[in-house]
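Excluded from the complex is one protein chain; the other protein chains are retained at their positions.
By written order: A and B. Residues from 1 in each chain.
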Amino acid sequence: MTLRLADIVQSLAARVDAELLGNPDILIERLSTLDGAGPRDLTFLSHPKYLGKLAQSAAACVVVSPAVREAAMRRGACIVADDPYHYFALITQLWKQRHFPPPAPHIHPSAFIDPGATLAPGVSIGAFACIGAGAMIGAGVRIAEHCVIGAQVEIGADTRLSARVTVADGCRMGERCIVHPGAVIGADGFGFAPHEGEWVKIEQLGAVHIGNDVEIGANTCIDRGALQDTVLEDGVKLDNLVQIGHNVRVGKHTAMAGCAGVAGSATIGAHCTVGGGAIVLGHLRLADHVHVSAASVVTRSILKPGQYTGLFPIDDNAAWEKNAATLKQLHSLRERLKLTEKSLSQILEKS
Amino acid sequence: MTLRLADIVQSLAARVDAELLGNPDILIERLSTLDGAGPRDLTFLSHPKYLGKLAQSAAACVVVSPAVREAAMRRGACIVADDPYHYFALITQLWKQRHFPPPAPHIHPSAFIDPGATLAPGVSIGAFACIGAGAMIGAGVRIAEHCVIGAQVEIGADTRLSARVTVADGCRMGERCIVHPGAVIGADGFGFAPHEGEWVKIEQLGAVHIGNDVEIGANTCIDRGALQDTVLEDGVKLDNLVQIGHNVRVGKHTAMAGCAGVAGSATIGAHCTVGGGAIVLGHLRLADHVHVSAASVVTRSILKPGQYTGLFPIDDNAAWEKNAATLKQLHSLRERLKLTEKSLSQILEKS
Partner (left out) sequence: MTLRLADIVQSLAARVDAELLGNPDILIERLSTLDGAGPRDLTFLSHPKYLGKLAQSAAACVVVSPAVREAAMRRGACIVADDPYHYFALITQLWKQRHFPPPAPHIHPSAFIDPGATLAPGVSIGAFACIGAGAMIGAGVRIAEHCVIGAQVEIGADTRLSARVTVADGCRMGERCIVHPGAVIGADGFGFAPHEGEWVKIEQLGAVHIGNDVEIGANTCIDRGALQDTVLEDGVKLDNLVQIGHNVRVGKHTAMAGCAGVAGSATIGAHCTVGGGAIVLGHLRLADHVHVSAASVVTRSILKPGQYTGLFPIDDNAAWEKNAATLKQLHSLRERLKLTEKSLSQILEKS
């Protein structure tokens, strides 16, 4: 499995301008990191801080930015593109397409498809998948083995569901989405009315509405809304094991890393990032372009773009224990400092 | 799909007293939030702080408490009930029942049911579900597509398992439970004896015992006990992606929000709440009515009811960095403050 350098640049020419310097006939056998690249590998240099590694790289070709053009040329073949990381991303897509092309559309005979479901042309359905009554499956959709698609679900064209994805009744998903194994879309939100010491279930009557180009990680859960829909807008990317509570709205092109959780009725803006294991509490609002650091807990609405953090710095255990114990006296330390300052100023006044 | 106001109140009359004021023939088309309610919607006002929104609401009818009776009557139709949120919860149940009644019991021909399993009358089993030898499935139980029920499992009457639920060998579940997709009940607990730098597996010989009216969220995991059973008592509610370790016992009507984790052999009391992403360490004991805030880590037993919290307050990143760095010197700051106080008192004594 190889790709010729000139073919790569030509295949992507419609999307990005790039200049190929060096022998266009070099055959690339592998895509690789700058450090790990061998003499038949293509790699990229995205950040000037790695410039020192460029000269030593054994790579057959390096994708670089215009700023590095001269240095890269001296080393050997290179592709010059304004955004090398983006360009390399497109190369990975080309690589996948060429070497792992999707099989021809096929509906596995073991799949259970309700006669009331509608399948557009070019749909693939894997072994043992179930498609519910009234489901509308768009053109070119690929549903892998063991998916369970509920009644009245809508899935837009060219969306791909990996094995063992559940989409519950009435949920809608846009085009070109990718959903990884074990994801659960549309389970009941966690809604109960406390009553005489018990929890009375509030039936979750909304659904989930997912836009176009959304990617959802393995075993991630997106709950259906209580009364209205839970919404993920276009281009949202969720990593694995993420929890999205009922009635949440996540704005366009917001990304959340693994194990993040958003509690019910929170509204997250567009172009936000939520780090791994971070939590956004319920009913809060995050403006566009808010970035929450990993493992931080958002306990109030954040209306101003920026980076926000709240985590206890890790330390060797002995040092942590001392500081953590002292932390419990922090407020009283402040009071003592105040008193000290006051005494001191009285002394200074007198002297 | 509509419900007549008088029918709603009458249907619930056996469970809760309520007074309908206004035209009893109004047809409700949707249940809605107070903010979002349109002229054919039913909504509720549970908290006096939203009273200001009542007058402006376009809702066809609002469920209110007796304290708000007069104000609500002036606006239009209303239902007066002691606990409007609870009453609304019951309406959602009625709505679901009327508009999405469960289909007639049906055993899908593709399901694999071991001849040694016992199915009570009225059981539904979905496509490709597997029921193991010796399993006892109670009356009216609904097991959705792709569930895997192990050998000797017992499931009480009217319990509902959504798609892709696993219940491992020998686990028992009570009546009227609800389990959401991807939940795993009865996987091995995480038990190993360290030996010469390796981990030697301790076979997990207990099971999981779940009471009545328990709800378990999507992709939540409840491990089987090492020697005795892991136990969830009646009325426990677990959200999605919750982890319950082996030998844990969770008391009646305790609720845990998404991504919470309870390590092995912890004992949680009744009527507790555990916030999203909170963690309870192993072998601890929480009394009844303990409330753990989101993302807090319980590192010692808590024997007194109350609200407990431990999380680093979020801040803009620059402020956090300063405070977090200083935090590592907190213990030495305290020592310096002590010295300062001492010097100061010596000065004051002299003067």
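The working rule: contacts are C-beta pairs under 8 Å (C-beta built on N, C-alpha and C of every residue); 3 or more make two chains touch, one makes a residue touch a chain.
From a predicted model like this one, the values you see are computed outputs, not experimental measurements.
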Touching residue (missing chain; options B:6, B:27, B:55 or B:319): B:319
Chain B, residues in touch with the chain not shown (by the definition above): 112, 128, 130, 146, 148, 164, 166, 168-169, 182, 184, 187-188, 190, 192-195, 197-203, 205, 219, 221, 223, 226-228, 241, 243, 245, 259, 261, 263, 277, 279, 281, 292-293, 296-300, 306-313, 315, 319, 322-323, 325-327, 329-330, 333, 336-337, 340, 343-344, 347, 350
For chain A, the residues touching the chain missing from this view: 30-33, 36, 83, 85-86, 88-90, 92-93, 95-96, 100, 108, 110, 126-128, 144-146, 162-164, 178, 180-182, 213, 215, 217-219, 235, 237, 239-241, 253, 255, 257-259, 271, 276-277, 294-295, 311-317, 320-321, 324-325, 327-331, 333-334, 337, 340-341, 344, 347-348, 351
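Please note the rule applied: only the chains that are shown with their structure count from here on.
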Magnitude of the superposing rotation for chain A and chain B (Cα, nearest 5°): 120
Separation of chain A from chain B, taking each centre as the mean of its C-alpha atoms, in whole Å: 26
